[in-house]
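Other chains dropped; remaining ones untouched in position.
The first chain written gets the first letter, and so on, giving A and B; residue counts start at 1 in each chain.
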């Protein structure tokens, strides 16, 4: 039915690899989607060498958060900012970006304009967290 | 399909709605989001086109033919609305943009003049934001108190809570929905009005959802205020109505100032027109009002009792079929309920449900439905909602069930 859901997302939703709130963390960033009640917190530990997300929301958001952690752990703030922009481009246009690897699984979101905010929400929370480091 | 709908030719009625022929993602459109806003029949579209093509000018102030004809058509809708909800007089009908503005108008004018600091406005746990936020704003600006009447797990008004809220005699307004836009619950408005009046309070009834599905009689229910929006009643956007008893309107100060709402203007002092014009400042939504008139004619010709019976059958069918889907839970089990059904599904977030159904051409709404506090009461952050209209078919409900089965499999 919907490639987007079939391709990847559900795997990450059912068994997220980086979910949960660590006992200790250096910084936190939060995001909320006022329209649907989606909520996400991103935790940064050991200066970005470890990231976690605590996600309450739809599959697109949860999968996006989990994939994002894979893609950004250990990266510099500048790199992450560039990635966030590249990712936003992918989900807005539907054009995959070879440099983004697994994140391209969410490219199909572009077909659902009102869901793009779900995909980018964790990224906004991460950028906020990085400002708090 | 065992249920059949007699005396109601849905197929023929669907022909009246051009949009129902549209395809979505290559699939037939199954529009189950009419509680958010209904589709428009040909006669409404035609009425609006007719104004713009053949009979348009600003109203009230013109002495020429086009203005007179347009004024007549505009004012005739006031009579239609009055008759439709059985108001005692056309002058009890104020045109607004939508139900939201109607309620805010009451909060700003009646609320700030008839209510004193310390007076209480009571609402229920299942109000739309439109019937909550204006009273919060009044509380914060004017010093009134806001109390919340609880609902039961079934999604009905908790009468004990109602009595508690009214116990100290300070409640001066009960503002309550006639039909929940989340749970489909009808509230017993006649009984609530009696109760409120016996306790020295007025009652404002949010008829936004109910007016679409049931015959309304504001005098039989003894409403002090009754509000609704045109766009849910198969009419255009941009037009709604406020009904209020004549003696209440008479004492209400104006809301917006400007043209058409004045009796005379001088720099020192202006005096106000009589109701309803006192509350209609500036150029009104002329084209939309005339469209609303056509919508009222349309539903009246079909007949609210027939529409209600049709939708009752749809609702019963949905309540029979949907719970068969594994992991699906319908919220609210009120005795008296109509064709607005909210549900959640195990593991599938409401937004994902809506998106996946959309790919199959099925339009449902997902989110908090402008009732955030109610979501908290129900222990969810959002729900998916299917809602029915006079053009909804049993087959569409089956399509929904089938679509939900596919969603379930994806998330299984």
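Following the convention adopted for this analysis, a residue touches a chain if its C-beta (ideal position, glycine included) is under 8 Å from a C-beta of that chain, and two chains touch if they have at least 3 such contacts.
Please read all numbers here as calculations on a predicted model, not as lab measurements.
Enquirer: Assuming the shown chains are one of each kind, how would you write the subunit formula for the complete complex in this file?
Expert: A x2, B x2
We adopt the following convention: only the chains that are shown with their structure count from here on.
Enquirer: Any idea how many Å lie between the Cα centroids of subunit A and subunit B?
Expert: 38
Enquirer: What residues on subunit B touch subunit A, complex-wise?
Expert: 347-352, 355-356, 358-360, 366-368, 372, 375, 381-382, 406, 410-411
Enquirer: Give the list of subunit A residues in touch with subunit B in this complex.
Expert: Spelled out, the residues of subunit A in touch with subunit B are 1-2, 5-6, 10, 14, 35-39, 56-60, 112, 115, 118.
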